[in-house]
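Shown here: the complex without one of its protein chains, the others still in place.
The first chain written gets the first letter, and so on, giving A and B; residue counts start at 1 in each chain.
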Amino acid sequence: MINENAEVVVVGGGVIGVSLAYGMVKNGAKVILIDKVDNRLTASRGNFGLVWVQGKGKGMPRYVEWCIEATEKWPEFAENLENESGFNLDYEKTGGLEICLGEEEHQERVNFIEEMSQASSSGRYDCEMISLKELQSMIPEIKLGKEVSGASFCSHDGCVNPLNLLKAMSSSFQENGGDYRPEQLVQKIEYSSNSFKIETGTHSFNAKKIVLACGLMTTKLANMVGMKVPVIAERGQILVTESTSRVFNYPTGGIRQNYDGSFMLGGSQEAVSNNIETSYEVLQNIAKRAIRILPNLKNLQMIRSWAALRVLTPDKMPVYLESDQYPGAYAITSHSGVSLASIHSSNLVDWILEEKIPLGFSSFHPQRFNVQEAI
Amino acid sequence: MFKKQYESHETVTIIFEGKSLDVEIGQTVAAALLGGGHLIFRYTRVSGEPRAAYCFMGVCFECLLEINGQRNQQGCMIPVSDGMKIKRQLPPKVKIL
Partner (left out) sequence: MSIAEYDYTIIGTGPAGMAAAITARKHGLNVLVLDEQPAVGGQIFRNIEGLEKYRNSEYHKLGEEYLSGSKLVQQFRNSGVVYLNGRSVWQIDGDLGIHHVSTIPTDQKSSVPQFCKTKYLLIAVGAMERPMPLPGWTLPGVMACTAADVLYKSSGMIPQGKVILAGSGPLLLLIACRLLDAGVKISAFLDTTPRGALIQALPHLPKALREFGYLKKGLEMLWKLRTSGIPIYTGIQEIEALGNSKLEKVRFKKGMKHSEVSADLLLLHNGVVPNVQITRQLACDHSWYDVQRYWEPIVDDWGNTSMERTAVAGDCGRVSGAVVSEISGHLSALDTVRQLGAITLNERDKLSRNLRQSLQSHKSARPFLDKLFQPRQNQIVPNKEDVLVCRCEEVTVREIRETVRLGFQNPDRLKSMIRCGMGPCQARMCGLSVSEIIADEKQISPGEVGYFKIRSPIKPITIGQLAEND
């Protein structure tokens, strides 16, 4: 067993773990990042790359504010990260669309946006319905389908290349003295004299703080340090097309055109937790809906498809928790690792390193699930 | 660079970059173009460098052409047909951020 020491050990090499590790080394902390490297757990490498507010946080206004704050920090976060790492993030903050088909979807959207706007105590939530005519004028180079009835437009929204985000933060983390340890699987966590000993089979990592950002493994590891963090897997499938001239300049939840001109189509949800295979039915449904929205997509070739497992809490909103029983142990899980990268690498790092607890943070405590169960 | 050694038993006319070319029926587009003296099939998306057909068996995806308006067609897999319009594939126009 090789013994190693650090100030903080971050467990989990996905976008959340890497964001936290990246933010911490920039604050001068000595960080070891442990990564299991499991190719079935690919949420961070299989997502749509949205930097998104619209549609999230219904029922938890605090979370909506958190998302808005994250998107406001994103431009500066992106610029700094690009300058440090030398990698392009292809980040765009154009505002985002959710396109509606037919009257029923349109009305549902109207109601939803209304509710969200009303619930926004700060009044910062900026999302409005736009007409079909307005929508077409925003994307003049590509024709909308006959059933398109309008859309909601949210100025906070944008998109990024999520793979480059991970690459840039990983690179910057290591450049700033961070220690990345792949192929390490946490087997045991012990606590004594205010210090954690994390055993992986080959190594024993010792640190004052341990941050668990291990996606679908969070429940198991959090349990080792006295925390109850329920997570649920949900499969999503995505397909990507050949590159074509850039004509669709706003991301939506189910269709976006990447910087290189390829279209990504997705937006599916399945209660599947144990495999990342694609299925014909789901891919076909994705394709069908996409063509109803943008008929010209039918001539583009699909060249790749994949599936990944989203990491969701019971209400799909983050859990940020410090163990009561073992102070210094943290569990962090969220579905929106990409959108929240800007705030995870700053506000959460301040919380972990300097105990600066963000306002209204108790909203993110998992005891809210017990309350829900009780009701 | 490649020359046909025998007489065609039947031909069709294809149009490459606006110019007509008589080719033997049953040929693949890639073979027909090569036989007509056309080496470069496309310019890459990433760097714009010229590429030509490489494997001729559908594995390498280098022989990508625009055929009858459809991009990314494997020239070595598609037989010629009369009046087929073929163009060199150019990189798509990307948005400058």
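One rule holds in what follows: contacts are C-beta pairs under 8 Å (C-beta built on N, C-alpha and C of every residue); 3 or more make two chains touch, one makes a residue touch a chain.
As the structure is a computational prediction, the values presented were derived from the model and not from experiment.
Asks: Of the residues listed, A:Asn223, A:Ser273, A:Asn299 or A:Gln367, which one is in contact with the missing chain?
Replies: A:Asn299
Asks: From the list A:Asn80, A:Ser120, A:Ser155 or A:Gln174, pick the residue that touches the absent chain.
Replies: Counting the whole complex, the residue in contact with the absent chain is A:Gln174.
Asks: Which residues does chain B use to touch the chain missing from this display?
Replies: For chain B, the residues touching the absent chain are 1-6, 9, 24, 26-28, 31-32, 34-35, 39-41, 44, 46-47, 49-62, 64, 67-68, 70, 72-74, 76-79.
Asks: Contacts of chain A with the missing chain: which residues?
Replies: Interface residues of chain A facing the absent chain: 35, 37, 39, 42, 45, 163, 166-167, 170-171, 174, 180-182, 239, 241-242, 265, 277-280, 283-284, 287-288, 290-291, 297-306.
Quick note on the criterion: only the chains that are shown with their structure count from here on.
Asks: From the C-alpha centre of chain A to that of chain B, how far is it in Å?
Replies: For chain A versus chain B, the centre distance works out to 43 Å.
Asks: Help me check something: in the complex, which residues belonging to chain A touch chain B?
Replies: Against chain B, the touching part of chain A is residues 90, 92, 242-246, 249, 259-261, 299, 301, 303.
Asks: So in the complex, the part of chain B that touches chain A is made up of which residues?
Replies: Residues 45, 70-72, 91-95, 97 of chain B touch chain A in their complex.
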